[in-house]
Structure formats: structure tokens, C-alpha cells
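Pasting in a structure now, in C-alpha cells, and then I'll have a few things to ask.
So, subunit A:
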Amino acid sequence: MTNNPFPLSKDELLAAYRTMRTIRDFEERLHVEFAKGDIPGFVHLYAGEEACAAGIMMHLTDIDRIASTHRGHGHCIAKGVDVHEMMAEIYGKATGACRGKGGSMHIADLSKGMMGANGILGAGAPLICGAGLAAKFRGDGGVGITFFGDGASNQGTVLESMNLAAIWNLPVIFVVENNGYAESTSVEYATAVDSYVDRAAGFGLPGVTVDGTDFFAVHEAAGEVIRRAREGGGPALLECKTIRFFGHFEGDAQTYKAKGENDYNREHRDCLRIFANRVTSAGAVSEAEIALVDREVASLIDAAVESAKGAPLPSPRELLTDVYVAY
Partner candidate 1 sequence: MARKISYKQAINEALDLEMRRDPTVIVLGEDIVGGAGAPGELDAWGGVLGVTKGLHAKHGNRLMDTPLSESAYIGAAIGAAACGMRPVAELMFLDFMGVCFDQILNQAAKFKYMFGGKAKTPVVIRAMVGAGFRAAAQHSQMLTPMFTHVPGLKVVCPSNAYDAKGLLIQSIRDDDPVIFCEHKALYGSEADVPEESYAIPFGEANVVREGKDVTIVSYGLTVHRALDAAEKLAKSGVQAEVIDLRTLSPIDWDTVIESVENTGRLVVVDEANPRCSIASDVASYVAQNAFGALKAAPQMVTAPHTPVPFSPVLEDLYIPSADAIAAAVNKTTARALAA
Partner candidate 2 sequence: MNERIKPIVMPKWGLSMSEGKVTGWLKPAGTRVGVGDEIVEVETDKIAGVVEANEAGTLRRVIGTPDTVYPVKALIGVIADDDVPDADIDAYVAEYATHAAGEGEEAEAGPRYEFVDTPAGRLRYAKRGSGEPNVILIHGFGGDLDNWLFNIDALAEAGTVYALDLPGHGQSDKRVKQANLVGLSEAVTGFMDALGIASAHLIGHSMGGAIAARTALDHPDRVNSVTLIGSAGLGEEINSGYTDGFVAATSRRDLKPVLEQLFHDPATVTRQLVDDLLKYKRLDGVDDALRALADALFAGGRQASVLAEALKAADTPVLVVWGESDQVIPAAHATALGDRARAEVIGGAGHMVQMEKAGRVNELVLAHIRA
């Protein structure tokens, strides 16, 4: 354990792994539970993209804000939203993070700086400009991170927001989680530029592309742009080239993917495996320590599912509350 070539302490490495493992188990379990028919509506799973959320969020505290996407579970967990409340919300229960009124696509916890998953693609970009503006007026050094996929990268809101953040020099980071597919449509088809760095350049922003399956690459690149933004250096764009293990939503047969694509990715591009191999082979963390986290996370997810299933449904009067602060 004396060898730690990484820029993080052992505790930090284990924390990063725990975050990624929690997201993975949360999503894998939802995949199973959704098929049983107990979960209303639809869910969009983040499995495969864990290194993006974990690598970026490790640089943030509760004063920093994030605006998430429809595929938001990973962002929530990495930003510190309570896993039990998340699971209960996905089951539509009164004990959920949004008291059963939001569901998977709208989990939020403003006290943690989590401004909400969002069912409207690209909608988080203007909102995070507002978070950046608020931080700037307050002078509290807070930053805002907006996540969007390769699909939403083509929304006018995203492009307008990059321009606004640039001219106002806002402490905002635009994170493209490029998993290659907008629903079923490939990024090659839908996006006119080859690199998002080029698109950033069009707005005068620095842009960086990293391998989104490499936690350390994401962590390092995010650390640099976030530090710069905190110090008043302004916005930046970070592209994480990543993969999603599942379909756009649960029930998606994924026939648009290449044959064997998911198997290959699970085998060779699984960010958790890559991370665990690197830290254990370097001797920074032991396999036993990794296994301990795995066991702890597994029991956390078991407990979350169990309590969510047993939790009360919202009372009928909840239909009419919370529309206004006062009306």
C-alpha cells in the first residue's frame, strides 16, 4: 500500500470507487426491477458512464450547482443525493426525493446543489448560466456544471448558453457526455463537427476531449477547467467520450447498435473494471478493500430497494400541493 502513483489519497480513491460502484449497482438493479413491472413510467440508465459523474463531482461541494439530464441517476448519486430517497422517488413513493411528484427524470436536491434531472434535453444549459451568475454576484467561488448528451448538444439552448457564458465570463462548465447515441441516432449522423472542441472554439471557449471511461483522465481534465472557472477564468467545455451499457430507456431493444457492441464494451471499456485494475495493480488499494466496498454498496442498494417497495404511496391530497409557494 505504499505505492500510490495517483493524484488522490487512498481514501479519495476508495470514495471515487464507491461512487461509481453505487451508481453501477443502482442502475443494474433498476434494470432488473423495472422488468418486474413495479416501477412506473420509464427510466434512463447511466451504467457505463460512471467515471464521468464521479471524476467531475469529486471537485465539487454543496455550493457548486449541477444541472443534469434525463439520464440523471449517476449525477445525483455523485452529487450526494440520498440513495434511499432516489430509489423511493423512482418507485413513486411519498418518501421519495420529490415526494413521488417528480420520478426518475426530475430527481433534485437543491441543498446538495443538484438542480434537477431534466426531461427536456438541453434545458439545463441556460439554468446553469443562472447558477453561475448567482455565484458570481455572491462572490462565493461556486461553479455550475451542466451535463448534456451528444444529442442535446445540438439544442439551441446549449449553443446560446455557451455564448452567454462566454460573454459574461461565467463560472460554468459544459459537459458533453458523448455516448455515441441520441436515443437511436448516432452522433456521426446528427452532429456536424467531428470534435466538440471545435464547437467550443466557435464560442471562444477552451474545449477538452477525454476518454470518459478513464476516471483519472476525467478527474484531471475536470479539475483543470473547474479550478480555472472558480478563479474567474470563465467557462469551458469538457467532452467525455463514453458508452452506455443499456438502451436509451429500459425496454429499448438497442437494434441500432452493432452486434456484440455491448458485450465488447462490458469486457474492455467498463470504467469500474479499468479503475479497479489500475489502483489494485499499482498497489494503491487492495482487492480486499475493493471487495469490501462492493459488499457495502450491494447491501445499501438492497436496503434502498426494500425500503422503497415498502414505503407509503403519496396521499391523494399531494396532488394539489406544492404548485405555488403561496397562491
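Picked so that all candidates are chains of the complex that A comes from, given by their letters.
By our rule, contacts are C-beta pairs under 8 Å (C-beta built on N, C-alpha and C of every residue); 3 or more make two chains touch, one makes a residue touch a chain; residues count from 1.
Note that the structure is a prediction, hence the values are computed from the model and not measured.
By the touch rule above, subunit A in this complex touches candidate 1 out of 1 or 2.
The part of subunit A that touches candidate 1 in the complex is made up of residues 65, 67, 96-102, 106, 108-111, 115-116, 118-120, 123, 125-131, 133-135, 137-138, 144, 156-157, 160-161, 163-164, 167-168, 321-327.
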